[in-house]
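Before I ask anything, let me first share the structure, which is written out below as structure tokens.
Chains shown are a subset, placed as in the full complex.
Letters A and B name the chains as they come in the text, with residue numbers starting at 1 for each one.
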Amino acid sequence: VSGPLVTLLSDFGHRDAYVGVMKARILAAAPHATIVDLAHEIPPQDVHAAAYVLETAFRWFPNTAIHVAVVDPGVGTERAAVAVWTTHGTFVAPDNGLLTPIEEGKVQAAVRLETPPGSSATFHGRDVFAPAAGRLAAGDRLAELGEPVEELVVLDDYRSRWDAVAATRVGRILHVDRFGNAITSIRREELPDTLAPLRVRVAGHDVGAPRQTYADVAPGEPLALFGSSEHLEIAVREGHAVDALGLPPGAEVVVARSAP
Amino acid sequence: VSGPLVTLLSDFGHRDAYVGVMKARILAAAPHATIVDLAHEIPPQDVHAAAYVLETAFRWFPNTAIHVAVVDPGVGTERAAVAVWTTHGTFVAPDNGLLTPIEEGKVQAAVRLETPPGSSATFHGRDVFAPAAGRLAAGDRLAELGEPVEELVVLDDYRSRWDAVAATRVGRILHVDRFGNAITSIRREELPDTLAPLRVRVAGHDVGAPRQTYADVAPGEPLALFGSSEHLEIAVREGHAVDALGLPPGAEVVVARSAP
């Protein structure tokens, strides 16, 4: 990449020029930036899905990259807009939990972005986030963009929890990919190495132990497996798991040890 | 941007390589061009929506940019293809009203593009518009591309009108964004400064006076407000206005002063 790398993530879709206008503003400030789209069909206002998709992507970019993520149900309210410098990249986003995937201890500095006079009440992507990313891409230091922020909003249910009474790992669906796979908050590292004795349950379905590959079940059958992000996901071989199993958004997922 | 900036707007979607092939042709002529997608999920053949989306975008680019917009229900008929140099950018498009947002008095010159021999009857994006944009991006002058055109086609109902008898401002829905908001042809500057006495009506619904923000109504309630383009839009807080209110495409929107 000749110039700075900027990535964009949003729920803006492709029916409007929202993303194109953000690029105009970034390129106006940093003409040599290389801009990479991460995803713009995040379900409207789904901060959990956006956080998950950001998590799957940012580590593959150099830590000099600037990641702009705008899924912003609170636009126009008092929620803060922030820029966050970490050891694995710089992030520009609303402070609504979207940056939950940043690991603890990685944040170097965070500032609150001001809303320039004359900004739209509904499109801070254009008026706040893209201009801030453009300034960072052009070489401005984080401290020039606003006052320090001490703490960032975190999504409480973004990570799974251990239910000591039931002896189960409990998570939720974070995201549905375009194949209809339901990706959960439960990670491989949170489960025992030996998977065979486990059972995965979601929305009244018991899909058995986590498998190695789709081919471990017959076509049309449900299964659980670890996807490319090392999160447990619920799938149906050659099918659309969310439709086939009737999985509601954010549904609870439980991993238990089967009775011996 | 190292080279010339070219934007692309179309109804070509992302199931086909139509957009990618246009980029191939532009880069073949102008290898250093930076190409920015505005939007490619314009509803098929919806020239009003395309014109509106173009209007929201072009001012954010430098006036050296070349904007290629292809929503072209008349492809293969006698409609002209044009390139238009204005003080706020250069435009390449079918002459079907898509360039209505160019303000009066801004046009410096316009030419009619020829259809090269062997062109497809259905894909002038590849065979006419992209090659013309490529030539302009490579430095060709507008006059080299075709014969002058005196007048461009304008969409009569792209701008709202004042109904003097009823004392109402009358417009129409121009575009539906991905959140389901219906954006209308009525602009903030066409309404009085004091909004409180006004009432907005659409498809049998009275949604009250224009508000400042979504939070001014309860979740699920309809409202009118000015979006980031300064057009009046019909929304439902945390909902999809077009589905919730049953708004037909192009529906009439009326702003009246409420009875004192």
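One rule holds for everything that comes next: a residue touches a chain if its C-beta (ideal position, glycine included) is under 8 Å from a C-beta of that chain, and two chains touch if they have at least 3 such contacts.
Because the structure is predicted, anything quoted here is derived from the model rather than measured.
All together, the complex described by this structure holds 3 copies of its single chain type, of which 2 are visible.
Operating definition for what follows: only the chains that are shown with their structure count from here on.
Averaged C-alpha coordinates put the centre of chain A at 31 Å from the centre of chain B. In the complex of the two chains, the chain B residues touching chain A come out as 1-2, 5, 7, 9, 14, 34, 36-43, 49, 53-54, 56-57, 60-62, 175-179, 212-215, 225, 227-228, 238. Interface residues of chain A, counted against chain B in their complex, comprise 2, 11-17, 19-21, 23-25, 27-28, 31-32, 44-45, 73, 76-77, 120-123, 126-127.
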